[in-house]
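Here the structure comes first, spelled out in structure tokens, and everything after it is commentary.
All protein chains but one are shown in place.
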Amino acid sequence: MHLHREPKAHTEISTQRIEAFSDGIFSIAITLLVLEIKVPEFPEGGNGLAAKLLSLWPSYFGYVFSFVMIGIHWANHHYIFKLYERSDHNFLMLNIFYLMCISFLPFPTAVLARYIEIVAKQETVAVFYAFGLFLPAFAWLLMWLYASHNHRLLHPRLDANFKRHLTRRYFLTNLFYLGAITLSFWHGLVGLGLCVGLTLLYILPTRPPVYNKPDE
Amino acid sequence: MHLHREPKAHTEISTQRIEAFSDGIFSIAITLLVLEIKVPEFPEGGNGLAAKLLSLWPSYFGYVFSFVMIGIHWANHHYIFKLYERSDHNFLMLNIFYLMCISFLPFPTAVLARYIEIVAKQETVAVFYAFGLFLPAFAWLLMWLYASHNHRLLHPRLDANFKRHLTRRYFLTNLFYLGAITLSFWHGLVGLGLCVGLTLLYILPTRPPVYNKPDE
Amino acid sequence: MHLHREPKAHTEISTQRIEAFSDGIFSIAITLLVLEIKVPEFPEGGNGLAAKLLSLWPSYFGYVFSFVMIGIHWANHHYIFKLYERSDHNFLMLNIFYLMCISFLPFPTAVLARYIEIVAKQETVAVFYAFGLFLPAFAWLLMWLYASHNHRLLHPRLDANFKRHLTRRYFLTNLFYLGAITLSFWHGLVGLGLCVGLTLLYILPTRPPVYNKPDE
Partner (left out) sequence: MHLHREPKAHTEISTQRIEAFSDGIFSIAITLLVLEIKVPEFPEGGNGLAAKLLSLWPSYFGYVFSFVMIGIHWANHHYIFKLYERSDHNFLMLNIFYLMCISFLPFPTAVLARYIEIVAKQETVAVFYAFGLFLPAFAWLLMWLYASHNHRLLHPRLDANFKRHLTRRYFLTNLFYLGAITLSFWHGLVGLGLCVGLTLLYILPTRPPVYNKPDE
């Protein structure tokens, strides 16, 4: 029995470890967002610091919105990791890909904050930002499909209908973000509006998971 | 009994998880403050590096003061989370809002450090900084009101008088910061002085919580 | 017996502590990579933001590649720490040296992103980047040689053949990176290609460790 436990303990990185590492990255990516808000500079004699500070609203918007997005991803990550019974090497690599997409978010946020006010650039900016939101949603879907395929890494008694519900949900999210990207090519602010709406939707609580009875 | 525990374990993020995530953000926000102190630049032949380094006192002041502020918020966060028995989705979202306000602090600190010496801008700078301090205090109050309303998330035996004591305390803190903002419109340095005074007050230890006896 | 445990508990930093501290540094170094992608600047009237964003491909490549590298190092760090039974002062210092090499990676990545497109500088850039990848691999080898020498810090029943397998593997990695550095002197892109190939190889799962039976 002691022998049986050893190889298991030595080859798998536990889901707790992955969660702890992911939490670190979530909390750093979310905190780095503030570095993208730059102190306004202007001639020493100039007036209107208050106006300058108010005119940074795209930076504030980007900060708040990306913060909420990463916060929701963090909450979701915990929610879903409770459904995972174990991990494997491929899943670990997919999780690193997912974290790469999360950590990237401060960059599209900075681009948004810098150029959203310039009307001629709103479409480009919105497409890029919506794409930045799509990336982690896509990586998330990949992780879920890998983990849930044949109940590979899931709790064995997780209800099949509930599994299908999540699969549908994650596919829909990806479709919505693709829709937001497409819309942004045509009208930047409308595309961004769709992204904001989607996010507000995700602030709502998620459905608690359903398990079969042990004797089934 | 086993069945009963599962849904609970799967829908709630434990207060420990929230604390760990929050700790990560506290420690990153507090450490990022040093990035706002910029190495002074001047012509290679110029003298007076020592004078330049000393003239950075607004940066040092901002660093020390915001560090202490975030440190106090961290200590407070731990203090209060010991009173919380459980968490729910809304509370989680309020905590993310609170962390967003904490993570924002390096920006008003940078604005303060950059412009406090320019007399014509002291009022704007002080209003902005006091507002930056007010935001997490306000989010804190919201969290407390939500958690303590009808003892929603609190330990069931936490004394009602002690609860009222904390509610009063957090309302007062908010009033004081609003006062500091108002004062800053009229005289920047006086407003900042009030902020510093308030903070020194918070360095004092907080009252230990009071519990009713189990048989009550 | 109580007396016997005390000095042990007080002089050694447990491998768990070292892992937790290392995890923090891995997750920060990996997240800081995004700060090296700079928002493109150009005259307000200018067009072509989309083209500018696409032309940042060296930054994206550097981000993705260094992210994967640090991610693999993290996974490896966990894999190997499960083989370590205990720690000592020298090992702690070697681990700090290793973390210093990991944390340095954002800098060669930034140099790569900034200059790889300038043909005349590709050799310098590739040598520097390959050297940046070599450093943590070298520190890793030192740690392993120290820990595995006479089974100093290893689990006592870890198979000798498996130990030799890892020693060979880490020596080979170092040789390959030295090869990539040499190749880069002659042709930068070929050298980088070798680095990418090596990394893809490391994405493959590692062999599970082999233990002798307890009665041997």
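A, B and C are the chain letters, set down in written order, and residue numbers restart from 1 in every chain.
Here is the rule we go by: a contact is a pair of C-beta atoms (placed from the backbone, for glycine too) under 8 Å apart; a residue touches a chain by one contact, two chains touch by 3 or more.
Note that the structure is predicted; figures quoted are calculated from it, not measured.
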Considering the entire complex, write down the shown chains that touch the omitted one.
B, C
Among C:I25, C:L154 or C:L192, single out the residue that touches the unshown chain.
C:I25
Of the listed residues B:V34, B:L172 or B:V190, which contacts the missing chain in the full complex?
B:V34
By the contact criterion defined above, which parts of subunit C meet the unshown chain? Give residue numbers in ascending order.
2-3, 6-7, 9-11, 13, 17, 20-21, 24-25, 28-29, 32, 35, 89, 92-93, 96, 99-100, 103-104, 106-107, 110-111, 114-115, 118, 120-121, 124-125, 127-128
Absent chain, residues of subunit B that touch it
23-24, 26-28, 30-35, 37, 39, 44, 47, 49-50, 53, 63-64, 67-68, 71, 74-75, 78-79, 82-83, 203, 205, 208-209, 211, 213-214
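Simple rule for what comes next: only the chains that are shown with their structure count from here on.
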Apart from subunit A, the contact-linked chain sets are B | C
With touch defined as above, tell me whether subunit A and subunit C contact each other through largely the same residue numbers, more than half shared, or through different ones.
different
Whole-Å distance, C-alpha centre of subunit A to that of subunit C, is 26
Let me have the rounded angstrom distance from the C-alpha centre of subunit B over to the C-alpha centre of subunit C, please.
36
Do you know which subunit A residues sit against two or more other chains?
24, 28, 32, 35
